[in-house]
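Of the protein chains in this complex, one is absent; all others appear in place.
Chains here go by letter, A and B, matching the order in which they are written, and residues are numbered from 1 within each.
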Amino acid sequence: MPEAPVLAQLDLEIRGLRKRYGGFVAVDGVSLKIAKGQFVCLLGPSGCGKTTTLRCIAGLEEPDDGDILIGGREVTGDPPWQRDIAMMFQDFALFPHMTVGKQVGFGLEMLKRPKPEITKRVTEVLRAFEIDRFADRKPASLSGGQRQRVALARAMITEPRLLLLDEPIGALDYALREAVMIELKMLQRRSGISFIWVTHDQNEAFSLGDHVVVMNHARIEQQGTPEEILQRPRSPFVAGFVQGNNVFHGNVARIAGDAALIATPFGEFAVPLRDTVPLLGAIASFSVRAERLRPMPPEPGCNHLTLTCRTIEYFGSIRRYILERGDGEVMKLDQFGAEPACLIPGEVATVGWRAEDGVLHEGAPS
Amino acid sequence: MSTIRARSPAAYWLALPAALWMIGAVVVPVLLILWVSFWGGRAFSPASPLTFDNYARFFGNRTYLALIGQTLLHAATLMAICGVLGYCIAYFLMVKLRNAPLRTALFLAFIIPFWTSALIRAIAWVPFLGVNGVINRALLALGITDAPVEIFLYSRTGISMAQVSLYTLMASGPVVYMLAQIAPALREAAMTLKAPPGVVFRRVIFPLTLPGVVIGQVLVFLNVMADFATVQTIGGNKIALLSNLILNFYEGAQLRAAAVVSVILMACMLIGVVAAMRVVDIRKLGG
Partner (left out) sequence: MGWRTRSRLTSWLLGTLTIGFLLYQWMPIATLSLLSFSGPTGGTTFPMNGVSLHWYRELWEASIMSDFKPPLLRSALLALACSVTTTILAVTAAQAMRGRFRGHNAFFYLLLLGIMAPGLLVGFGVALTARLLGIEPAWDGTAFLVHVSWTLPFGFMTMLAIFNRFDARIEEAALTLGATRWVAFRRITLPIVLPGVIGAALFGFSLSYDEFARSLFTTGSDVTLPLAVMAQLDRQLTPELYAIGTATTVTSFVAILACTASLALIRRSMRRG
């Protein structure tokens, strides 16, 4: 049974963080709590403020407003070297003039640990990261994967409370990334150190994060488990940003029981209500996941529309049909690859989904 | 593929004129100096026997030996002053100054005089340094001294003052180049690894700029060693360094002695460059 998170046990708490660069607002009122030993992913398009948030946590940027607490201690005004964090940089930022051994021991040296202890710990850590062969080499002679390990070893050796990772595998070959992701996840679990991983790649975020924070335009759009964000996007932005959603925009036509009827140019669709009841006539949007759609004859309790199948894409075990809507926009329908194909390109078909599978958005339309 | 094929014979023909020019105007004349420095006998002719007499005569004179020492000391002084000043300026402009237009303006102010005549710049120091010069007038007006100070013009102090203004850029330039190569993330990485600013500088920034410092020192050394013009302009005939000796011997029609001094000067410079190369691999500068 995990203990209930108490304030003092939060690894990180951010309250109302704001950061401006001249006229550009990079972070606009971000608040975040991270319990002990969490794997958190900050996900969003470039320029959404995720990296600035991370740099504020590290102390590399001074926020204009807001508080940052690490391990319950207020650190907002503290410089980076006084914070209980470590950071992994996008291109690893290895010191070109230091050998791997020196490099990895740097953090301990800065903590003024005795020499024999440093030597011993460095040996251990180099072995644990399988880079002991390179102890006397300089970074220039290492491969991308080896550099990544050195950077990680260098950051982890001081066992900080938080490890901040800024697109840490972006510089690696595509083939390497998956293996490295699994390793990092295991490492995070074993070490119990909270990881804050900044990425624009949702595959990374959803396969690694215990907690995913989706950011857009300097604000947090939604945060929660990968399941919550994938299945119940709160805003049209999140629904559109996350792969596999079909988004509809319209107005609230009617409230019927626990469902709202949304009028769109393609007809009226019933969508279950969430926490708040929208006003009649208000602009509204909802989304349906591609895997919830299937070709079907009209049935009560379901929504339908007629679409033209344009092409079929294959994603591993998924077969995705690209369907054209009346306005020229495309919709996606996913089918498990093991089943027989249900549509052929060029076919005009009635496609539908159960009304309860629609997700009404609460956030503002973007 | 480009407008010239790799290893095409055309490349040789294109390179030939420049190569011949450099060999004819630099390599052969310098080798000739070396040859002439060994000429013995009475007549100045290629038929002279080769001896060490000219060198023996030079090294037998205590004044000349002392002059070598003075020249090296003078060069070392300037390397120290220009090195420290140049590093501070480079560091301020590249690291501390965040305002981009101001940085560009200061950079221009720093570099532009370098492209003007060094001779004119040296001459410009004369009205400054004289007994009735600007510095003395300022000192008198401020009441710091009651009589004009004579240490400026015709003195090594004055020469050094002018040379500092001429050569600090040379010490600074390579450091600027090296500082520009350092990714900002390196400094940040060191800070997140608990290194305070002083330590970041000592352990990361300075070691990475070291090749630039050494190159800068070499440039200052070479230029100061060879700079007879500033010495002559400001020192008049009262001060001479090794390079002025060449001029004096030449004007006194003692060509073999001038050749000897030239060879010694070259040897000093070569030793300096080789010593610097041992500290840093200069070729790494480009990489």
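The rule is simple: a contact is a pair of C-beta atoms (placed from the backbone, for glycine too) under 8 Å apart; a residue touches a chain by one contact, two chains touch by 3 or more.
Keep in mind that what you see is a predicted model, and the values were worked out from it rather than measured.
Asks: Indicate each shown chain that the hidden chain touches within the full complex.
Replies: Missing chain, whole complex, touching shown chains: B.
Asks: One chain is left out of this view; which of B:46, B:60 or B:143 touches it in the full complex?
Replies: The single option touching the absent chain is B:46.
Asks: Among B:28, B:65, B:80 or B:151, which one is in touch with the chain left out?
Replies: The single option touching the absent chain is B:28.
Asks: For subunit B, which residues reach the chain that was dropped from this view?
Replies: 1-8, 10-12, 14-15, 17-19, 21-30, 32-33, 36, 46, 85, 88-89, 91-93, 96-97, 106, 109-110, 112-113, 115-121, 123-128, 130, 132-134, 137, 162, 164-165, 168, 196-197, 222, 225-226, 228-229, 232-233, 243, 246-247, 250, 255, 258-259, 262, 265-266, 269, 273
Here is the rule we go by: only the chains that are shown with their structure count from here on.
Asks: Counting in whole Å, what is the centre-to-centre distance of subunit A and subunit B, each centre being its mean C-alpha position?
Replies: Here subunit A and subunit B have centroids separated by 56 Å.
Asks: Residues of subunit A touching subunit B in their complex?
Replies: Residues 58-60, 79-81, 83, 85-87, 89-91, 93-97, 106-107, 110-111, 154-155, 158, 164 of subunit A touch subunit B in their complex.
Asks: In their shared complex, at which residues does subunit B touch subunit A?
Replies: So the residues of subunit B in touch with subunit A come to 183, 185-186, 188-196, 199, 203-204, 207-208.
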